[in-house]
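This is the structure I want to talk about, given as structure tokens.
All protein chains but one are shown in place.
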Amino acid sequence: MHGLRTDTKVESGQNARSLVIRHLDKEYVRGVPVLRDINLEIAGQGMTAIIGPSGTGKSTLIRCINRLVEPTRGEILLDGQDLVKLHGKALREARRRVGMVFQEFNLVERLTVIENLLCGRLGYVHPFPAWLRRFPEQDVARAFELLEVVGLKEFAIQRADALSGGQRQRVGIARAVMQEPRILLADEPTSSLDPKTSVEIMELMTQLAGERGIPVVVNIHDVHLGRRFAQRIIGMSGGGIVFDGPPDELRDEHLKLIYGGENWLQ
Amino acid sequence: MIASQEQWVRFTPRQRLVRFSWYFGIVAALVFSARNVEIIPEFLYDAPEQVADLVSRMWPVAWDYYPTSVHAVMIETLHIATLGTIITILLAVPVGFLAARNITRSTTLNYLAKLILVSSRSVNSMVWALLFVAVFGPGAMAGTMAIAFRSIGFVGKLLAEALEEAHPGPIEALQAAGAPWISTVTKGYWPQIQPAFWSIALFRWDINVRESAVLGLVGAGGIGTALDASMSLFDWDRVAVILISIFTVVMLAEVVVTQLRKRII
Partner (left out) sequence: MSEARSGRMVALGRPNWLVRAGWVALGVYVVYAGSLLNVTWDRFVIGLAHGAEFIGRMFPPNVSRLELLFSDMTESLEIAIIATFFGVILSLPVGLLAARNLMPVWVTWPARLFIAVCRSFHPVIVAILFVKAVGFGALAGILALIVASIGFIGKLFAEAIEEISLKQVEAVRASGAPFMNVITFGVLPQVLARFIGFCTYQLDSNLRNSTMVGIVGAGGIGGTLFAAFQRFDYDFVCTILIAIIAVIMVAEVGTQRLRQVFQ
């Protein structure tokens, strides 16, 4: 389909499906860094969970990857292509390869569920046919397939504002998967949901990404959920990475380092 | 629910039919209008020249005309707008009270009040001005009355809505304490609708400044009188001064209203 980009420079020793972040800094206000020298490599598939206290720049990091937030310095290589240097059309084409799931779902409330899914294809459809809702047949067919998978087929032509939180996030995930992304980013996908729904959403993401071999990077404040679903945990504190390893290596002392204090661990 | 999953369309057939009929109606009305309306093409070819001519006649702007002949009528315009708004409020408050269903419990009176409000709004301010020029003779009085009568509908309607939205709690408390009707209004309703009231009054004053600028074209006083005189003499450099002063005053009025509204609301 929209297969590998043959023109991208693939650096030696790197998997084609890879995200490499080098020396990434972000300052919203000059001289006040939110992210400090982030170095990170995500290759292959599976879920990587970023944990850390609020305000430590997890969300900024995720948003820097698809440039919803402009990085101040550094490189973000997706399949060997530096996203930081891209502008205009090239940036939009890069964004098509990065799926994103949002904390507050960010569905277009007044559009139907199926239209929200098709939003994932907007990078591929020209404005005029998109305005007339003339999407390619295979896109529409795939949207219905995905709706079936996430169990919302009967809601296809209902407006997104009629759905519950969990249902909305399912649509959000399906929309991201519609992009056929090379990587899936999720910014606190479960924070607005109850515990049971949260687990279901994490399962759904794992399943959909797993079947398609898409790596997932998820920002999560719930350490238990992160441990349960991720194969790799990244702990952030004060704008830097302080832990990087598999979940079973994450000990209380790491959590103390990440979140500070210890009473909450009891 | 969905006949075929491959074929998704945005609207149901019925919705599409209704929409299509409206689209068709709109396009038909447009085509009909465009074909019928009388446009003289010769005038249109001439338009660039005319515009160039207009601009060249407007420039240089006759600034010295402002202090001698524009300033006084500009002030008059502002007085017409302000006094007209004040009279409107005096007239619209009782009508608004009659129109508010939670205050006036008589449907007949409600409808009577609504009729007054609707008739006030349906007649354009210039028509009101023409009527009052016929009644009071040319001059600012006709303009002031035109502004006042034209605005009753607007102010009265919004006032009635504000009254209907007032919380019954404080009013019931006053009534329970045996307060007379007048104190229920001043101590119960007035504090609640006060922000809305000032906001409506300011908003209408802003509109009235714009409207009062044209009343002079039909002889109802204000800067329109000067505009009419300069135009009939083709003194476009004077017209330019008048237009610039209208623009400035309207902009200033808008700034004043925005600032005051911020303080009030």
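The first chain written gets the first letter, and so on, giving A and B; residue counts start at 1 in each chain.
Here is the rule we go by: a residue touches a chain if its C-beta (ideal position, glycine included) is under 8 Å from a C-beta of that chain, and two chains touch if they have at least 3 such contacts.
Treat the numbers as computed from the prediction; the structure is a model and nothing was measured.
Trainee: With touch as defined up top, name the shown chains that contact the chain not shown.
Mentor: Displayed chains contacted by the hidden chain, ordered by label: A, B.
Trainee: Decide which residue listed in B:V70, B:L83 or B:I200 touches the omitted chain of the complex.
Mentor: Of the candidates B:V70, B:L83 or B:I200, B:L83 is in touch with the missing chain.
Trainee: Among B:A113, B:L158, B:I171 or B:L227, which one is in touch with the chain left out?
Mentor: Checking each option in B:A113, B:L158, B:I171 or B:L227, the one touching the absent chain turns out to be B:L227.
Trainee: Among A:E41, A:E109 or A:E253, which residue is in contact with the omitted chain in the full complex?
Mentor: Touching the chain that is not displayed is residue A:E109.
Trainee: Considering the whole complex, which of B:M74, B:V218 or B:V257 touches the chain not shown?
Mentor: The one listed residue touching the chain not shown is B:V218.
Trainee: Spell out the interface residues on chain A facing the chain that's missing from view.
Mentor: That gives, for chain A, the contact residues 66, 68, 89, 92-98, 100, 102, 104, 106-111, 115, 119-123, 125, 127, 130-131, 172, 175, 179.
Trainee: Going by the touch rule given at the top, which residues of chain B touch the chain that is not shown?
Mentor: For chain B, the residues touching the absent chain are 18-19, 22, 26, 29-30, 32-34, 36-40, 43-44, 46-47, 50-51, 54, 76, 79-80, 82-83, 86, 118-119, 122-124, 126-127, 130-137, 139-141, 143-145, 187, 191-192, 194-195, 210-211, 213-214, 217-218, 221, 227, 231, 243, 246-247, 250-251, 254.
We take it that only the chains that are shown with their structure count from here on.
Trainee: Which whole number of Å gives the spacing of the CA centres of chain A and chain B?
Mentor: About 51 Å, centre to centre.
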